[in-house]
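A single protein chain has been omitted; all remaining protein chains appear in their positions.
Now for subunit A:
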Amino acid sequence: MVENSPSPLPERAIYGFVLFLGSQFGFFLYCLWAYIPEEWLHSVGLTYWPQKYWALAMPIYLLVALMVFVVVLFGINMNNTAPLDSVDNITDVFAQGQRSDCYRKGGIPRLKDVSISEVNKMFYLSSDR
């Protein structure tokens, strides 16, 4: 049975190092392709590569997409928040479908959602704190 824990392991260190070397090598190849003029690449025989326009356009597209994504994510979250007068702030389908207590002497009571009226009474009406 394989352990599922987030602790560092030798295999994970090796994966990490391989990824690190791979990404550095990939970046080196990308820089080579971006800087070497087209004629030299054609003379070696590498003819079917993307236009050099994309060497600049792709990083810029990615950065702008990242910034727009952050703003849009925040906006979608705010849009999906329930308004103050919605029932979702009080209860939901799972809380309404709870089964009532079947107490056994000395047993642990069932875990359940306490209704907002009881919570309020506990907080604001009981003055023995």
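Operating definition for what follows: contacts are C-beta pairs under 8 Å (C-beta built on N, C-alpha and C of every residue); 3 or more make two chains touch, one makes a residue touch a chain; residues count from 1.
Please note the rule applied: contacts and distances are computed from a predicted model.
Hidden chain, UniProt protein name from the list "Phosphatidylinositol glycan anchor biosynthesis, class H", "60S ribosomal protein L27", "Kynurenine--oxoglutarate transaminase 1 isoform X1" or "Peroxisomal acyl-coenzyme A oxidase 1": "Phosphatidylinositol glycan anchor biosynthesis, class H".
Residue A:89 is the one among A:24, A:43 or A:89 that touches the chain not shown. For subunit A, the residues in touch with the chain missing from this view are 78, 81-82, 84-87, 89-91, 96, 116-117, 120-121, 123-125.
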